[in-house]
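Sharing a structure here in structure tokens format.
For this depiction, one protein chain was excluded, whereas all remaining protein chains were kept in their positions.
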Amino acid sequence: MFCFESHIRVRYGETDRMGYLYYGHYPEYFEVSRTDMIRSFGLSYKEIEEMGIIMPVRSLRVDYRIPAQYDELLKVRSCLKVLPEIKLDIDYEIFNEQDKLICTGNTILAFVDVRTRRPRRAPEFFLEKVRQYF
Amino acid sequence: MFCFESHIRVRYGETDRMGYLYYGHYPEYFEVSRTDMIRSFGLSYKEIEEMGIIMPVRSLRVDYRIPAQYDELLKVRSCLKVLPEIKLDIDYEIFNEQDKLICTGNTILAFVDVRTRRPRRAPEFFLEKVRQYF
Amino acid sequence: MFCFESHIRVRYGETDRMGYLYYGHYPEYFEVSRTDMIRSFGLSYKEIEEMGIIMPVRSLRVDYRIPAQYDELLKVRSCLKVLPEIKLDIDYEIFNEQDKLICTGNTILAFVDVRTRRPRRAPEFFLEKVRQYF
Partner (left out) sequence: MFCFESHIRVRYGETDRMGYLYYGHYPEYFEVSRTDMIRSFGLSYKEIEEMGIIMPVRSLRVDYRIPAQYDELLKVRSCLKVLPEIKLDIDYEIFNEQDKLICTGNTILAFVDVRTRRPRRAPEFFLEKVRQYF
């Protein structure tokens, strides 16, 4: 299991008239966090795409417990529980400034060949970097 | 059971560099669709808020099957399967211009008193309008 | 001169904690409106891109007069004052449900060859459709 933590501050434009972070922005926070996690492996999602592999999201789950406030510096934790051989299955936890768990979530991403648009295994250069944690 | 259909065209700014509708915009499409559904009851989500009731989202589920393209006119169907007495539990289906099912989803919203910020039952004026369908 | 009107309803996720449409969403409303205007010519922005021409925005001006409210059905008017031979120069006006002018704006877009990434003239198939209005 490998976990990584990002810090994201809630922008004004991301709040809604209820005064909280709009529920539709959490998926983007997850994206920022998993991109940071991939960067921590010494990889970059951008390079993966440049090598001809795109990673569309197959499913998303979010459970909202406590609203996130404007200007709060949130901690977004991404955890990878198994070696991502055919899919990237990530659990998320978001904590507020009082370090309370305010949200949990999950995304499953596929590895897809950009030319054929068909699913494929994770590329070896990716697994090489990640394997050490499992 | 009550279903309602909205039509939403994918905006340029909602696509990402993969060329498809970004996965993080689907929750907003669900919001547009359920707001339209509430409007079809002769109610408006805005009026519900003005009466002191906010409806935060408790959970979100999205399963992405086929990507949505830029400029496509999508059909977003919201279905209410049970009378929403303490929560608003809605299933979504999105169809593309070829009428293929490209996405399914679900949201659960609570009824919350805006002053106390505590959960409460659906207000009677809301149930009155909705009850006829169940 | 050619003007076209689109109707856009303010989404919940587009409001901010001030309770109004967030100032950063107006450019996307302009985009929806100019895309509709191009569609009214019997063209589509998507097809223009498929023919190898992208149209990046060079400049944006927005003057905000009156805030737009959640759930308001806004009228967004796009006006083209000169034949767009080397750039697409569009003026915008947004009206609220009381038909008050709440915002004015302008965007200038270039025609760019997608392979060379260099500016070029508007393509003839585009000018052909638009010329009748000037």
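Descriptive notes on the structure:
Think of it as A, B and C in the order they're written, each chain with its own count starting at 1.
One rule holds for everything that comes next: contacts are C-beta pairs under 8 Å (C-beta built on N, C-alpha and C of every residue); 3 or more make two chains touch, one makes a residue touch a chain.
Predicted model, so just to flag it, every value in this text is computed and none were measured.
In the complete complex, the residue from C:57, C:79 or C:127 that touches the missing chain is C:57.
Although one chain is not drawn, its touching partners on subunit C can still be listed: residues 17-18, 20, 23-28, 31, 49, 54, 56-64, 67. For subunit A, the residues in touch with the chain missing from this view are 9, 11-13, 27-28, 31-32, 35, 44-46, 70-71. One chain of the complex is left out; on subunit B, the residues touching it are 12-13, 15-20, 22-25, 70.
One rule holds for everything that comes next: only the chains that are shown with their structure count from here on.
Chain centroids computed from C-alpha atoms place B closest to the centre of all protein C-alpha atoms shown. Looking at contacts between chains, the pair that accounts for the most C-beta pairs is A-B. With every chain reduced to the mean of its CA atoms, the largest distance from subunit B is reached by C.
Separating the CA-averaged centres of subunit A and subunit C is a span of 33 Å.
Averaging Cα coordinates per chain places subunit B and subunit C 27 Å apart. Multi-chain contact residues, meaning those touching two or more other chains, occur in subunit B at positions 27-28, 31.
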